[in-house]
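Take this structure, written in structure tokens, and hold onto it; I'll ask about it next.
Removed: one protein chain of the complex. Kept in place: all other protein chains.
On to chain A.
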Amino acid sequence: MSESRPDLARDPWTALRGLTHARIGLGRAGDALAGADVRALQAAHAAARRAVHATLDPTRLSLAEPFIEVRSRAPDRGVFVRRPDLGRRLRAQDAERLPHAPCDVLFVVADGLSALAAARQAPGVLEAARASLPGWSVGPVIVAHNARVALGDEIGARVGARCVVMMIGERPGLSAADSLSLYLTWDPKIGRMDSERNCLSNIHAHGGMTHDEAAFRLAWLLRGARTLGRSGIALKDDSMTAQLPPGTP
């Protein structure tokens, strides 16, 4: 017996599929999902799992400038997913190695929960962001491994940046395994709370935010933070900012 796929010519779901990416109108084999639909979900899950366990190769980021590589205290991906606390602190030797180089804004390219997202989105966003920030002094690009969002606080404080922007891979979903978030923290220092950051999320090429749009909105937020002298809830503008999404990396 062949698998029961809906007849597309007569399938009433065809028009509805344009309304949502949800997996509606799937085929059935008895009670169960049709085999092709089971495998489609497995394929998407496998891609997401690969993204979670991928490591960031900075030599393939095609960054326009030299960069400094640092690691968190989480030694590998297995420990990293279990111990968010270790991912928020720099390895001691890397903390000491960071130069004190005061600047207006410091960009950190971080793997987070998807190194794939950092590799695909961060260089483009970084280039567009630099162009959107005339007159701002930009610190050396930092590439951070096994990094959580709050790692940027320690990095920013060490370097002496007025503001740090974490460009970090989001927890992969099935529809996008390479989605990037930007977290902006004014006056970074260890112990900053999530409510003191602003976030732009869903930066990816499958219907998400484009690199140029992300850079535009980031520049707007940075100017707002500079005016206020702080970031976070105080810098709220519904048209421009996003809430911290569930599954913050």
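In this text, a residue touches a chain if its C-beta (ideal position, glycine included) is under 8 Å from a C-beta of that chain, and two chains touch if they have at least 3 such contacts; residues count from 1.
The working rule: contacts and distances are computed from a predicted model.
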item: Chain not displayed: protein name in its UniProt record ("Biopolymer transport protein ExbD", "Carbohydrate ABC transporter substrate-binding protein (CUT1 family)", "Beta-lactamase" or "Ethanolamine ammonia-lyase large subunit"); value: "Ethanolamine ammonia-lyase large subunit"
item: Given A:Pro123, A:Gly139 or A:Pro172, the one touching the chain that is not displayed; value: A:Pro172
item: Hidden-chain contact residue, picked from the options A:Leu41, A:Ala64 or A:Ala131; value: A:Leu41
item: Option from A:Arg49, A:Lys189 or A:Arg223 whose C-beta touches the chain left out; value: A:Arg49
item: Interface residues of chain A (partner: the chain not displayed); value: 4, 12-13, 15-17, 19-26, 28, 30-33, 37, 41-42, 44-45, 48-49, 51-52, 81-85, 113, 171-175, 177, 243, 246-247
